[in-house]
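Before any comments, here is the structure.
Complex shown without one protein chain; remaining protein chains in place.
Take a look at subunit A:
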């Protein structure tokens, strides 16, 4: 029993309600938003130190014992992701102060922002499959509101598609939960794992697992990413940055969690399936990234390719692959958010998102240019930045598992990801400014400070990889040995 576990969900929820009360007073909203997110970040840091000291923490809501009541579980995997989510949220919030206009702020941007964070943290911390659905919905409903807020033509158009895709996949999610319940009679993830281990993974269970894989793949943009490029390009940069950092990763977390904890009995079939999906995602993602000449689109397709890398770790499923997967996922959350924040600043200073209309920006915005350059290197996984250790372990795991072809695809996609982002750098910052480009100076520093927070974490995570390894290897233990998780939840 540990009440600390509920705080990363409760604090953003309460902050959201407080900001809702002061919806006309922007400064009060901003004040409480910062306080709320700082508190969330502090609590999640305390949570991770406690998890590092004493193993998996659980909280039985209302005192009901684990298989019957609702349980929240903070293991190392969830705790690491919650910390990363709080850092990203803080950076995005500070960025939003400078980039979101007054109308959006007065029309409940901050409440939805906080509800989104609450939903994301709840998805990471829940130990119950139905509550995973509820957390998903909390997160998604907030994301619908954030994506359409502003009500431009393009936003409305893309939101209809985004909402429809997610409603259909949520309906499929509930249906799969119903099927699973009819077989096992439980929805607690630890209990599910025990029951399925008892009866064995029959064909029906495999079918249900495939249904879950489809649902989570739609949410994560793993192979089924057809909806992603349109929806993510519509809202303002800060919302896209938040979505790129958090939403797809929640879907990936759900895949990692269910397929290492519940449906781990048929690894040959699922690793092969996820491997094919990962390979296709990486290839199609980088094709998208190198074929567009638009900053937003290039970055969005890099998100898709990044999802493929995490799934590649699932497919390899050896110890170093799983640890690398987690390391890479944390890096990916930070770097994708950072790139979108910098891309948003770039679009703001250039006045357009089309690469053909940019050029020569390094003379006027050198800090932005160099930050973008270093982020591009970090994205590709060059040492000493944070992408390197994760990718190294992923490739090592791929070779250990004998997936030479898939590892080759991953290495190649890494290079092409670097190429696609460096092309933005070369086109936008080098050369002469084209005639049509906006000439008025833009106060970009207000946007660079929040991006600088994430930038610092990218470098610290790369240089302090040794310390991070201790945490990710603890998380790797849990992914490899589901019994640690099950014992912590059920035997209390």
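Following the convention adopted for this analysis, a contact is a pair of C-beta atoms (placed from the backbone, for glycine too) under 8 Å apart; a residue touches a chain by one contact, two chains touch by 3 or more; residues count from 1.
Please note the rule applied: contacts and distances are computed from a predicted model.
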Answering from "Na(+)/H(+) antiporter subunit C", "Anaerobic glycerol-3-phosphate dehydrogenase, subunit B", "Lipid II isoglutaminyl synthase (glutamine-hydrolyzing) subunit GatD" or "DNA repair protein RecO": the UniProt protein name of the missing subunit is "Na(+)/H(+) antiporter subunit C"
From A:23, A:179, A:227 or A:469, the answer for touching the chain not displayed is A:179
Pick out which of A:157, A:364 or A:423 touches the chain that's been left out of the picture.
-> A:157
Among A:168, A:207 or A:272, choose the residue that contacts the chain missing from this document, as touch is defined above.
-> A:168
Which residues does subunit A use to touch the chain missing from this display?
-> 130, 133-134, 137, 141, 144, 148, 151, 153-154, 156-160, 163-164, 167-168, 171, 174-175, 177-179, 181-182, 185, 187, 230, 233
